[in-house]
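Worksheet: one structure, shown below.
Excluded from the complex is one protein chain; the other protein chains are retained at their positions.
Moving on to chain A:
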Amino acid sequence: MKPAPFAYRRPDTLQQALADLAGEPDAKVLAGGQSLVPLLSMRLAAPALLVDINGLPGLAEIVVTDAGVRVGALARHADVLSSSEARRVQPLLAMALQHVAHATIRNRGTTVGSIVHADAAAEMPVVLTLLGGSVDVESTAGPRTIPAEELFLGPLESSLRPDEIALSAYFPALPEGAGVAFDEIARRHGDYALCGVAALVRLEGDRVVEARAGYVSVNELPTVLDLTADLAGVVDEASLAASAETAVAQLEPDGDIHATPEYRAQLVRVLTSRVLRAAYEDACERNAR
């Protein structure tokens, strides 16, 4: 199981990297390689050229302001997970990153790479979508910002053009009055989830004014549902159960070799109410501080 031959460049400036990509239509960016190398080894992909961005300066940074967290393209999952500043401004990052693969994979894989890889079974695309984040990209034609809702087109398909490099991903801070939570069911810790849910609940006083949930591994794209209507009255067993039924009805979960549609629907049901409750409690706790 070895990759097919490819040409390889390891530029040390962004200009050179963009020029290398622009010069070869069948080129791919190599970041952490934790998804790309298996694809190459199994010969599911055989690009003519790999442009290794690991030598580019300045891309490993994680810049945290009160407004949000900007994660550079060479920041590894492990770096983002261990950033206490990032955790303070947007706690959902660390909550979800704990579930991304094993520590050994997180030491090399990048958070930006996992987003632009656009795997519906990956946690971070859902987190970016739920939070309304964006990705900054650049090509020789210039830079642009892609909002999360325009980023994911299909399984393993993002709206990045082949000659574009993603430079960073931006995760907005936790809004005033909001709480977040994440949970997933996988066959073993560190495996891709059979179903994962990220939720954000925002309160004004003790009333829920926003309740949204994002789903990992349920449909072909990262999906976010607005479940505010079900929780706008009281948050109790009945309203949480109602929100779970709304989610199952709207998602129509897919089946695959790992889970039948019925089993996945049951996971959606259980996790939706569990994670919404946890996000609600997180919001109550933060508001009490």
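Criterion: contacts are C-beta pairs under 8 Å (C-beta built on N, C-alpha and C of every residue); 3 or more make two chains touch, one makes a residue touch a chain; residues count from 1.
Going forward, contacts and distances are computed from a predicted model.
Engineer: Which one, "Carbon-monoxide dehydrogenase small subunit", "Formate hydrogenlyase subunit 5", "Carbohydrate ABC transporter permease" or "Cytochrome c peroxidase", is the UniProt name for the chain you do not see?
Structural biologist: "Carbon-monoxide dehydrogenase small subunit"
Engineer: Touching the absent chain in the whole complex: find that residue among A:L18, A:L40, A:V89 or A:A118.
Structural biologist: Final answer for the missing-chain contact: A:L40.
Engineer: Check each of A:A67, A:A103, A:A229 or A:A249 against the chain that is not shown and name the one that touches it.
Structural biologist: Only one of A:A67, A:A103, A:A229 or A:A249 touches the chain omitted from view, namely A:A103.
Engineer: Among A:D52, A:E138, A:D254 or A:E281, which residue is in touch with the absent chain?
Structural biologist: The missing chain is touched by A:D52.
Engineer: Provide the residue numbers of chain A that touch the chain removed from this figure.
Structural biologist: Those residues of chain A that touch the unshown chain are 1-8, 10, 30, 33-34, 37-38, 40-42, 50, 52, 54-55, 78, 101-105, 107-108, 188-190.
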